[in-house]
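First the structure, in the form of structure tokens, and then the observations on it.
On to subunit A.
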Amino acid sequence: MNSIVQYIQSYLASDKTPGAAGNMFWALVYIMLVFVGLSVAVIAMNWLERKILAHMQVRLGPMRVGPHGLLQPIADAIKLLLKEDIIPAEADGLIFWMAPFIVVLAAFTVFVVVPFGPTHAITDMNIGILFMLGVSSLSVLGIVMAGWASNSHYPLIGALRSSAQMVSYEVAMGLAVVSAILMTSLNATGTGTLSMIGIVQAQQAQGEWFIFKFFPLGLIAFFIFAVAMVAETNRAPFDLAEAESELTAGFHTEYSGFRWSLFFLAEYSAMIAVSSIAVTLWLGGWLRPFPNLLSGGIWELVFSFFPGVTFLFFAAICFYNTVRMPKHPLFRIQTIGLAAFGVVLALIGLVLFIPAVSMRVQDIFWFATKVAAFMYLYIWYRGTFPRYRFDQLMQMGWKVLLPMGLGVLILTASVALLQQKLWHP
Partner candidate 1 sequence: MFLTHIWLIPLLPAVGAAVMFFFGRRLQKATVSAVCVGSIVLAFILACGAVWQYSAWSSTSDNFHKPYQTILCTWLGSDTGHLNYRTQDGSPAPLQADVGFLLDPLSSIWLLFVTGVGMLIHIYSTGYMAHEGGYYRFFGYLNLFMFSMLTLILANNYVLLFVGWEGVGLCSYLLIGFYFHRKSASDAAAKAFIVNRIGDAGFLLGMFFIAWYFGSLRFIEVTHIAHSGRFSIGDPIITAATLLLFVGACGKSAQLPLYIWLPDAMEGPTPVSALIHAATMVTAGVYMVARSNALFVLAPTSMKTVAIVGALTAIFAASIGLVQNDIKRVLAYSTVSQLGYMFLALGVGAFAAGVFHVFTHAFFKALLFLGAGSVIHSMSGEQDMRNMGDLGHRIPITHRTMFIATLAIAGIFPFAGFFSKDAILWETWSREGGAYRFLWYVGYATALMTAFYMFRLMYLTFHGRPRMSHEAEHHIHESPMSMTVPLIVLALCAVGTGWLGWPHSLGGSDRFTKFLEPVFAGEARVLQEEGRTSQLVAGVEEQHNSSTEWLLMALSLAAAGLGWGMAWRSYRHADKGYTEPIAAAVPPVYDVLLHKYYVDEGYDYVFTGRRKLGNVRLGVLGLGTASAWFDTHVVDGAVNAAGWITRLTGTISSWWDKWIIDGIGVNGPATLARILSYPARLFEWGLVQWYALVMTAGLVGFVFYYVYR
Partner candidate 2 sequence: MAPVATPFFFYLLSGIMLIGGILVITRKNPVHSALALIVTLLAQASIYLMLYAPFVAGVQIILYAGGIMVLFLFVIMLVSIDRSIKERQFNSQWVVGIIAATALGGLFIAAFTKGDKIFPEHVLPMVENDNTQNIATLLYGQYMFAFEIASLLLLVAIIGAVVMAKKRI
Partner candidate 3 sequence: MLHITTLHYLVLGAALFLLGVIGVLTRRNVVIVLMSIELILNAVNLNLVAFSRLWGGLHGQIFAIFVITDAAAEAAVGLGILIAFFRNKETVNIDEVNLLKW
């Protein structure tokens, strides 16, 4: 018993990820945390997307279930879980059954190497970024399987489109990633790294985020990745695979209920995953703003307040809206609910003010903030851009992004070589 506690406690002192430290217990804990956190994030994204889109279109969005529709995702989830799980008669049963799981599996497995902080990752793989790209590309298989197994025209066309799109943009994406990885090799040893944590540490060591490195090369590479990742996740404006006006719902037309919700889950976690890659590679991962410039005790303290302040800010919004709630008896439950939600947020915020907690958690906060910005971008794209035509999409992938990626790669390599020759002759 004691040894178990010791086993559990021994990890807290280490500066490695649980996987790297070989600590099974904490690895499992982290897996659970990531899973729960992702699910919550997806639910929050669902609600946020509907609300933000609605406000972009001058609507209100969900308002009925819970205060400001806060409980709407939960209601939706219950509805989806209770719906009948239909398998079409002519469908290929086994594959139809397996496809959503493969997609979800691929989307979630990616998070094994996502570094929420220097120690906050399930494991640190030597081939981290390669693993992420490889596993996320597996979701193509799930989509193709879903489309084919449905034995129906729309899903098949949707699946073919989607997989063609994903395979095409993977190339440009890979080139952009390679140019970022190339930047990690600008150190004394001259060898770079594929490890996600290593990449972030390289940015810290070099003193700048890779998006600003070799301006504008890093920025262009980031731009290529930012476009390709939208295409990779089949989101607007590249959502041809599920273009409602053409293909009803694309590859998951025949899916319903729980299985459909798995696709939903996978889509949003894939979005988060690729955003995490972007954040890790170009935006300094978990690093807070100016970690080298604004270092020292007082700055550490100031920045450690950020997570708590943010939560308190959200709590304040909740309280403000509680006060603004109509005083009609019908709204009493909603008012109380909103207030309770605010209290929960405020409590979390207060807990985050405890120095021990905030020191341990603020990496996660910065990472999540950056990813959240990307999530907002996704929603923003969806609200503003019109959908591409398929040939335009392919043209952009192969004739614009791919040559751009190659050019950036070659230029980055040349500049890096030049720098090395000049500074370390």
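Everything that follows uses one rule, which is that contacts are C-beta pairs under 8 Å (C-beta built on N, C-alpha and C of every residue); 3 or more make two chains touch, one makes a residue touch a chain; residues count from 1.
As a selection rule, all candidates are chains of the complex that A comes from, given by their letters.
Keep in mind the model is a prediction, meaning the values are calculated, not measured.
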{"item": "Neighbour of subunit A by the touch rule, complex-wide, chosen among 1, 2 or 3", "value": "2"}
{"item": "Of subunit A, residues touching candidate 2 in the complex", "value": "19-20, 22, 92, 94-95, 98, 123, 125-127, 130-131, 133-135, 137-138, 140-141, 144-145, 148, 156, 160, 163-164, 167, 170, 191-194"}
